[in-house]
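One chain of protein is taken out of this complex; the other chains stay put.
Chain IDs A, B, C and D follow the sequence of writing; residue 1 opens each chain.
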Amino acid sequence: MKFQEELKESIRKALPELDVVIGWCGSFDPLHATPHFIYGEEDIEKLEISPLNVHNLATYLPGMRGKKVGVVVKGCDSRSVVELLQEKLISRDDITIFGFPCTGVIDQSKVKKAIGYVGNVQSCDMSDESLVVVVDDKPHSLKLSEVLAEKCKSCRYPDAIISDYFVGDRIAKKDPAEPNYKELEKFEKLAVSERFGYWLKELDRCIRCYACRSACPLCVCRDHCIAESRDPHWLSQENNVRDKLMFQVIHAYHMAGRCTECGECQRACPVDIPILMLKQKMNKEVLDIFNYEAGVNLKDTPPLLSFKMEEENITEKDW
Amino acid sequence: MKVININSSYDSDFVREVEEESGQKLNLCYQCGKCTAGCPYTDEYDISVSQIMRLTQAGQKEKVLQSNSLWLCATCESCTSRCPNEIDVALIMDVLRHMARREGYTGTGRVKTFWDSFLSSVEKNGRVFEVGLLVNYISHTGRFWTDVDLGPKVLPKGKIHFKPTEMQGKKEVAKIFMRFNEESAK
Amino acid sequence: MKIGVFVCHCGSNIEATVDTATVAAAAREFPGVVFATDTMYTCSEPGQDEIVDAIKEHNLDGIVVASCSPRMHEQTFRRTVERAGLNKYLFEMANIREHVSWIGKDREANTNKAVDLVRMASEKLMNNQPLYPKKFTINKRVLIIGGGVAGIQAALDCADGGLEVVMVEKTSTIGGKMAKLDKTFPTVDCSSCILGPRMVDVAQHPNITLYAFSEIEEINGYVGNFEIKVKKKATYVDWDACTGCGICMEKCPSKKATDTFNEEIDFTKAINIPFAQAIPKKAKIDPEFCTMLKKGKCGVCAKVCPSGCIDYEMKDEFITEKVGAIVTATGFDLFDWTVYEEYGGGRYPDVITSLQYERMLSASGPTGGHIKRPSDGKEPKDVVFIQCVGSRDKSVGRPYCTGFCCMYTAKQAILTKDHLPGSQSYVFYMDIRAAGKLYDEFTRRAMEEYDTNYIRGRVSMIYPKGDKLLVRGADTLMGTQVEVDADLVVLAVGAEASKGASKLAEKLRISYDSYGFYMEGHPKLKPVETNTAGVYLAGACQGPKDIPSSVAQGSAAAAKVLGLFSKDQLESDPQVSTVDIKRCIGCGKCIQTCPFGAIKEIDFRGMIKANVIETICQGCGICTSTCPQGAVQLQHSTDNQILSEVNALCQF
Amino acid sequence: MPVLEGKELRIVGFLCNWCSYGGADTAGVGRFNQPTDLRIIKVPCSGRIDPLFIVKALMNGADGVLVSGCHPRDCHYSEGNFYARRRLEIMQKFLPILGYEPGRFEYTWVSASEGQRWQQVVTEFTDQIHKLGPAPKIVGPEASDTLSLMQAALK
Partner (left out) sequence: MNTSLNYAYYPGCSSTGTSVEYDMSSRAICAALGIQLQDVPDWSCCGSTPAHTVDHSLSSALSARNLDQVASMGLDSCITPCPSCLANLKTAKHKMQDENFRDKVNKLLEKPANTQVETKSVLQILVEDYGIENIKKKVVKPLTGLVVGAYYGCILNRPAELMQFDSREHPMAMDNIMEALGATVVPFPLKVECCGASFGIPRKDVVMRLSGKLLDTAQEIGALALVTACPLCQMNLDMRQSQINRANGTKHNIPIFYFTQLLGLALGLTEKELGMDKLCVSPRTLLNSIAKEEQIKEKAA
């Protein structure tokens, strides 16, 4: 990437003041990237900026409270940082933000779907429009647009909203003006019983691994999540679909007005449960009722932590 | 004066019917008399409007429906407007009048005859034909001196026409009456 | 836990539509329940003894009583279990009377529902913890808001009981509505003769600090330790120096100031003392009418004042007072009767309110006690009184009976005859409400001895006819419309809560009804308490009241305060939030949403944690529903307690 | 106790102690007849109600949930119902995506003096739930337990 070197230069400049900078680097095969913790010069060189950098590195920040941390963020990641700052879960003084213009990331499950077996990836060459993946000596050419993550297709914040260092030219597009909830709206048109059945069927696969929770940058309760506590005792540890679904509702509600739709929960799910939709539904209503979007303004208060005496958009039932 | 036995004379069907047709709750009335106090027609009534309300509340069907007052209420809405309990008294008078009509009461008759003449004019012409209405009314009541005195004053003004104005939809209007009569006969 | 369940018959109140024996039998099958029975009157002495005995006999450590609403008897039964040695929070109630037996007659459904409610209670109980109150010291000073007769009574009783009293009055004199009255019913004794000395007592009592022309700006704290910010509004007169000589008022050239004390039947001066017996008797400037304050010209008062106390630069002043209890005695105001367009809507000068008439009757009033028509100053001959104007009238949103209008109308009719022996009074009434000692006799006297013409019916319309007013009403006893040609019409305007009552209620955190009257703690058993500990009610702020009732309630409120202050320490309600410090991640969301500022950030081994200040926490539980990891739990309404109730009800 | 088959549905109410619970008491004292389906859980304030309690109730088999608090501005704790209104509103709008019809959950305000209003709210809400019929239920630990039943019901 064009600005990769520029970014390394910025990190080099900032590193002496920092305990660590978090970025991305190559992983076990050419099709994957992995979070990368930069402590010194040798780590800087390994930094790579590519459409494989799916991880939202803001997730690490609350756990590193008190340390001076640099973090490289995509536009969407930066909203998580804003949200964390807003909620005072991290301190602005402690973090240094590196931003760059993001053109989207690749959805691994789409690649898998297009290619089939991806066990032995030999190379992965990317251009602006396509990528060529060689698996078992067989090259597969894929259009970038076909394997781009859904969220990137209607991305409204490609540039970091907040940054101390910004490399590359800003894309600065905000189109569409409103978030895209077409898929969700299609789902909402199904009959109620179909919706109910859908979730039972999808959640049945859940293995209660809580990867969704671990990947979520705003799941800040960590070890104290009420999913596993006995006091309060919200969920049993039994393997049943009721509690699995209940957990997803808990997650969605605890995210209401906070979730930036980074999609990490769904990406992390090993059994591909479409749980992002629940958060999108919550966000759609938050936008509707409170005209509010999470993680775009440092000075905002999440809507469920505030109120107005007269709520313009709430019409109560008339008995 | 007749002694009324409360148990036996209370006609609950009547009370229910009035409440259903008017959508008003009779027990809201606490007999403050404000309706009577403002009623411009009290002078002509045999039973004042507040007493009509009380008699209705008390289920005294016969006494209410035979009252002349029902036919003298002009629906001027004074009672409704001023009722502290927001009872639509004028509407109750209207409903009582409907019931009286169904049960064959006519009061002293002249008002009802006039209204009937009015409606038959509408039924026939689609609109009210004033001269026709008057003639019809006179022929039913024999009160042929009604408003003759106005003739010399009004006629030159060119306000009075001796032919009804023509309208195309008068058959539609007549049909409304026809269907109404059919429905009422059911 | 070993639970005992007591299902109350409440005589036939519950038993008539709930099979209590079946409920008790079902309860025996619930987890944890080792004893269950039905009893006739559980709240009676033998009923309570039965509980105490059962606890001892069966070694119970938790009790469920299924009976009336916990708002009725929770305290009673908590004391009972405490008597038997249990912590009083190891007790739950199932409301099978107000919520079951009284709202339906289907015995099968009711019994089934009662079983469910008992189940919920016992499941919750299993999650209950013993709770212990904390003690804190109290500030034995009391704030009285409002200086009407109720407030005066409360203040004097408290002060005589040895308490320090702070009284805050909105207007520039105490005395309230009673000070405006000429005579009082049913004795027809002079209002200011009986109230005046008490007003003087307030002024002279060493224990009473009076802030007149002042308002409550802010109230913080809790029972025992309130902190009050009082706004002393600018009077432009140094009250420490003012002697109340009245020269300023005499010489003031601005003669068109609104005279609220005289109910606007006349004007007063821009600098004024409301009336001769005012307490404090001090002048104040009404800036709306003062030429000096408006245009910077005049200054007559400053020139003539012998003690040099005029200060045109004066600003509002704020004072902080610390008290342990508050008595609100903010009284009432008259309904805005001008919504009655049919009575002229205020367009006819000779249609006046009863309180205006009162000022006219009063010898200290602007007419010197002479009854004169406002329009032409003539003595009226036929005076019509109309009752229930803004009372018992749903169409203007005032369905309640003000309660004292019948009496003062009779009094005014009597006084009218006394003042003008040639006059004739007519009273349009709906019912005469004269329940009270010597009250009915009094209204009878108005008719029998004073020949007042009582006409049973409402008035539909008033309109001018020549120089008279035509009053068209009904005489429902005659069954017809009647008309009276009147010279003067006096409207018995109903009472509503005083202006600003609801705003003050928000500051006091007490509830009020849709008319602005303050809600008592219990309609029968806690008539002067409110739902906020340490705040009491006196007089008409709680609902329309006549003078004896207002005075009685003033004394009652004082007794409550004296009772509260008879202890040196109070116990705080342990139903407050606590933070599980291990679970708290210090995100501060609870701090952000607490309406009372009861949660503070603390440093715990280098980590940020939340901490609840128990005496400030009011127990609303907003923090608990806000905390995502459930680290803050409202005691006695914890997540687990509520979840256990949900789970008891919804078992898949 | 299980619901009375064919007669009742399971309706859970969360009422604040100061206003609505008192309003329900007032309705009782006034002997205002009401349907028997509703079971009331008393909470100190509508602000105490975690909207997740509502989901919990529905997933555990409730057919309807009703929340009632003090009227806005009348909260005993001054602000509780303002927070509640936002949170309950958002949950109400969210529930349909899970497959619960709008109308399974309602929230409203009833003061301690509004016994008649309480009667009206309970009657109308119960009626509304009966019109909707029983809510979808999760019957066993696995989705298939429920799904086969649902399919059977649809046939």
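The criterion applied here is as follows: contacts are C-beta pairs under 8 Å (C-beta built on N, C-alpha and C of every residue); 3 or more make two chains touch, one makes a residue touch a chain.
Note that this is a predicted model, so its numbers are computed, not measured.
For the chain that does not appear, the touching partners among the shown chains are B, C. Taking the complete complex into account, residues 341-342, 345, 347, 463-466 of chain C touch the chain not shown.
Annotation for chain B: contacts to the undisplayed chain at residues 40-41, 43-44, 72, 74-78, 80-81, 88, 90, 94, 97-98, 101, 110-111, 113-116, 118-119, 122, 126-128, 130, 134, 137, 146-147, 149-150, 153-154, 157-161, 165, 167-170, 172-173, 175-177, 179-180, 183-184.
Here is the rule we go by: only the chains that are shown with their structure count from here on.
Once the centre of each chain is set as its mean CA position, chain A and chain D turn out to be 35 Å apart.
In chain D, the residues that reach two or more other chains under the touch definition are 51, 56, 60, 73, 79, 83, 87, 138. In chain C, the residues touching two or more other chains are 593, 626, 639, 643, 652. Chain pairs recorded as touching, per the definition above, are A-C, A-D, B-C, C-D. Chain A makes touch with chain D in their complex at residues 184, 187-188, 192-201, 203-204, 234, 238-242, 245-246, 249-250, 252-253, 256-257, 277-278, 281-282, 285-286, 288-290, 303-304, 307-309, 311, 314, 316-317, 319. Those residues of chain A that touch chain C in the complex are listed here as 87-89, 220-222, 224-226, 229, 231-234, 242, 254, 301, 305. The residues of chain B lying in touch with chain C in their complex are 30-39, 42-43, 47-48, 50-51, 78, 82-86.
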